[in-house]
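All protein chains of the complex are present and in place, except for one that has been dropped.
Letters A, B and C mark the chains as written, and numbering starts fresh at 1 in each.
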Amino acid sequence: MLEAHGLRAGYGKGPDVLLDADVVVGTGEIVAMIGLNGAGKSTIARTLAGLLPARSGRIVFDGDDLTRATTDERARRGLMLVPEGRELCASMTVAENLAVGTVPLPRAERRRRAAENLGLVHELFPILEEKRRQPAGSLSGGQQQMVAIARALMGSPRLLILDEPSLGLAPLLVREIFQVVSRLNGDGLSVLVAEQNAALAISHSSQAYHIELGAVSTTDATSEQRSLLKGGVVGDDRDEVVALQLPDYRWMGRRSPEAVAR
Amino acid sequence: MTTFLQLAVSGIALGSIYGLVALGFLVIYHATGLVNFAQGQLLMAGAMTAYVLLMQLDLGYPLVLLGVVVVALLLALVFRYGIHRPMVRRGAPTENMVVATIAFGLVLTAAAELGIGNTRYGVDPIFPGAPIAIGGVSMQTQSIVITAVAWVLVGLVWFFFTKTLTGVSLRAVGLNRTAAAVSGVRVSRLITVAFALSVIVTAVGGALVAPIIGAGPSMGLAIAVKGFAAAVLGGMSSVYRGMVAGVAIGLIEMLSSYYISSAYAPVIAYTILFLALVLMPARVRKSGATA
Amino acid sequence: MNVPRPRRAALAALALGSSIALVGCATAGSSEAQSGGDTSSEGPVKIGYIGALSGGSASLGVPIQHGIELAIDQLNEAGDLGRELELVAVDDEADATKSAAAAQRMVTEDGVVAVLGGPNSGTVLANNPIITGAGVVQLITVAQGDNLIDPETPGADLTYQVTENNSYDVGAIVQLFEDGAYDAICAVSDTTEYGQGGIQTIRTVFEERGLEIATAVSHEVNATDLTPQVLSLRDAGCDAVYLFDYGQDAALFMKTVNQVDWEVPVIGGRGLNQAAFLSIAGEAGDGIIFPSVIDPEKASAQEFIEAYDAKFGEDDDPAHTFSALGYDSVMLLAAGLEASGFEGGEALASALEDVTLEDAASGKEGSTLTYTYGDHRAPSDDFLTFWTIEGGEYQLYSRDVQSTRP
Partner (left out) sequence: MSTTAIRTQTEIARPVRHGSRRAVFWAEVIGSVVLLALPAIIPSAYQLRLLQDVAIWSILALSLTLIFGYTGQISLGQAAFYAVGGYTSAILQTALGVPAPIAWVVAIALGMGSALILSFPLLRIHGHFLALGTLALGLIVETLLVQLVPVTGGHDGILLPGAIHLGPWVQARFPYIVVGFLVLAYWLVRNLTQRGMGRAFFALRDDPDGAAALGVPVTRYKTLVFMIGGGLAAAAGVLYAHHTQVVTPEAFGFGTSIEVLLIVIIGGMSSRIGAVIGAAVIVFVPEWLQFLQEGENLVFGLLVLGILLFLPGGLVGGVRSAIRSLRRTRTSGEEVSA
């Protein structure tokens, strides 16, 4: 379904944050990207969604090369991102936020399919039906995350990229959201989820990538922080993942994520 | 009482023009966060186009309005693709773009001066004939047309922004561009739509006001300043609040000119504006676009 | 590896250098010039014109320039002067700072022998000290401020006014009010120097004649709605209105008077000669009376109008007041130059003090433009005519109103 190879990307005029990253998501799969905050998960998600231009590499979705396509074009083709931090239109109502999500639907059947999707969304997240006339900004964090996912679902995505869906949410809500994701996956939706909570992500996914933060050279005074996407596939064993992750905590104290971003 | 009613009626008509300009401000502001200081000159462009088509080429009013819309569309496209988008691509700060709108306005004025000369020209009203008077309160037919068209337009724009998918998407573009983009909204195209809508509304406003005050290169500034004031007083958030604020400004202007002092009326109006801004609750100032 | 360090210094130096270069470039274009104007006996004689050619006042400034151009063309074609005249025109956009800079350039760079001043009193006030300070003569074409010719100010001996001043106009207008025997004469004006100057003058003149302004209202220039002003005057019981506005606002005022169905005689200032008034007001302007310097029964005026319309078109300056004054300014100046042997400065000034223009384009039949020693205001008595609008056309209202020099 999605094949990205040799992705390089970075922010502004800054150095590459991604170095030749490869991501593959097969049809009907649910794939997790795990790693620490600032490791580059979001950078990958943003690059795949087109919010950040790929400086090199190729992104192929369903056989079409989308490397140069705009974010909105990717969304219209079914490659949808639920961005980190929800990115809702806070002063618009929940219903209006969801309405924006129907943009990718083909014009001829938009009305019918929007109604179908709305039914599904309300079934998945009943609270949203109740709050549909409230400004999205007035909702709790968990409810906002639901709106963000629901908005993406409104456009009948084929691949959903979830960027840190659990950020700042209560564990109960996180579980609920992952249950929904699993269910959607069961209905045939391909999912790529970037998640700090490795254990949770792995437990819901068939495959996982481990994103690791690393510096190419620390001796060079002008050296930049770089993160590498290692193509290694992590197995189903949760303990192995946790073990893999532990040493990385050493980086936390020294380099801020901003340093990487720059 | 008749005097008061007459002033009120005039104030509403005048304020509707301000509201229309505010509408133009807000549509671009909603989509891009840009305050367009060429608004007055775009109003002028509409008026001048109406003058040329109606008075010099003797076309009928339907064709004139069509011509105004076409010219407005062209100007919007020139500004959007010739100036705005290239600047966005080069990562120009918003302040530079605001100044670019000022420079665009300078160019429009200079072009109008070069093309038609610098004076004010009369433009025939849509419905010629005597003013309509009801119980001592009179109104020029053109003022009635302006008020009606302004409110119809604000209604249409409100409908567009709240009830159509394109309109809601456009608001999404203004509120959160990332949200719009990841939802599949064609951001760049919608910004162009916003520019076109804004300039058309403003230019039509110019064409409508021309039969009252004439058309000429330096006609737009005073109206634009008050339209801007209306937009801001409406909280920079909603088109109908901008319209209501425009009417409020029109009424204040009329009533203070009559009852207090015509010489100090601008001071009074701007002082009220200043105080309103300073005393306005931060909540109102911070709220985003709601429609 | 060390990056060469003076980059930022280079930047600063470059920036500074370029700003100096800006000065340098402009200097390079400057020519040798001395105060008192160009006295060389070769080539054309340069005359300066500083006026608003863009912006709101251009509707005055441009017709003046056209009148000046017509006069210069005619003189050069006839060749009677012996020297060609050449116009150096600068647009000051009615901005005092720009006007002053333009004046400085004309007197020191262009070497003009005299400057023709534009329509705005404010810009003349700013540029006159520079022009006369350099020993160059200024003829003020159209600006009417009473304070422009003041023997007290330095440079008064080099400053001449071509048109009648505000007091002159108002003095004639007052007769119309006196003839009407009105009970409550009211005034409306904009807040520009033109409007406020007019109101100030009429207050003074009224006081002298034992009249008073019952109510005065004002408004910003380029107004969008004048309903409060009209209602204020109507409700104050005014039975005659003095309207001292530029064309577009005067037109809006008249339309509003019509709209509220108020029948009141309106007498206006000279701004009503602007093309905009008639164009916007149309028949709403019917019945308004205003002063003009054009007498349709004067042969020289007819000739001027014919030549002007042939050159610039009938719509360029339909009332011909401002263009005629521009035209006559050149004629006065040419007479002075001929007498001074094309010498500028003091020589021109004293030559001008002996100049009379009998057949000027402006002025009523029988009036003259005359300068004498110590009197630098040209129009003689009975200079003005009064016009009105009828059926949306200019009509002569009266040639009988006496006008006298204040």
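Keep this in mind: a residue touches a chain if its C-beta (ideal position, glycine included) is under 8 Å from a C-beta of that chain, and two chains touch if they have at least 3 such contacts.
These numbers come from a predicted model, not from an experiment.
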Out of C:I47, C:I72, C:V112 or C:A126, which residue would touch the omitted chain in the full complex?
C:A126
Full-complex contact with the absent chain, from B:V68, B:I83, B:V123 or B:M139:
B:I83
Which listed residue (C:P154, C:G180, C:G237 or C:G366) would be found touching the missing chain in the intact complex?
C:P154
Chain not shown: contacting residue from C:S59, C:Q138 or C:T192
C:T192
Among B:L7, B:V35, B:A179 or B:L197, single out the residue that touches the unshown chain.
B:V35
Would you write out the residues of subunit B that touch the absent chain, in ascending order?
35, 83, 86-87, 90-93, 95-97, 99-100, 102-104, 106-107, 109-111, 113-114, 221, 225, 228-229, 232, 236, 263-264, 266-267, 270-271, 273-274, 277-278, 280, 285
What does the interface between subunit C and the hidden chain look like in terms of residue numbers?
1, 3-16, 18-20, 22-23, 25-27, 30, 53-54, 89-91, 94-98, 100-101, 104-105, 107-109, 121-122, 125-126, 129-130, 134, 145, 147, 153-154, 191-194, 196-197, 200
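The criterion applied here is as follows: only the chains that are shown with their structure count from here on.
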Relative to subunit B, the most remote chain by C-alpha centroid is chain A
Report, in whole Å, the distance between the mean C-alpha point of subunit A and the mean C-alpha point of subunit B.
41
Rounded Å distance, subunit B centre to subunit C centre (Cα mean)
35
Expressed in whole Å, how far the mean CA point of subunit A lies from that of subunit C is 71
Residue numbers on subunit B that touch subunit C, as the complex places them:
3, 6-7, 10, 13-14, 17, 110, 113, 117-122, 131, 133, 138-140, 209, 212-214, 216, 218-219, 221-223, 250, 253-255, 257-258, 262-263, 265-266
Contact set on subunit C toward subunit B in their complex
54-56, 58-59, 62, 191, 217-220, 222-225, 227-229, 231-232, 235, 247-248, 251-252, 255, 258-261, 274-276, 278-282
Subunit B touches which residues of subunit A in the complex?
49-51, 70-73, 75-76, 80-83, 87-92, 96-97, 99-104, 110, 151-152, 155
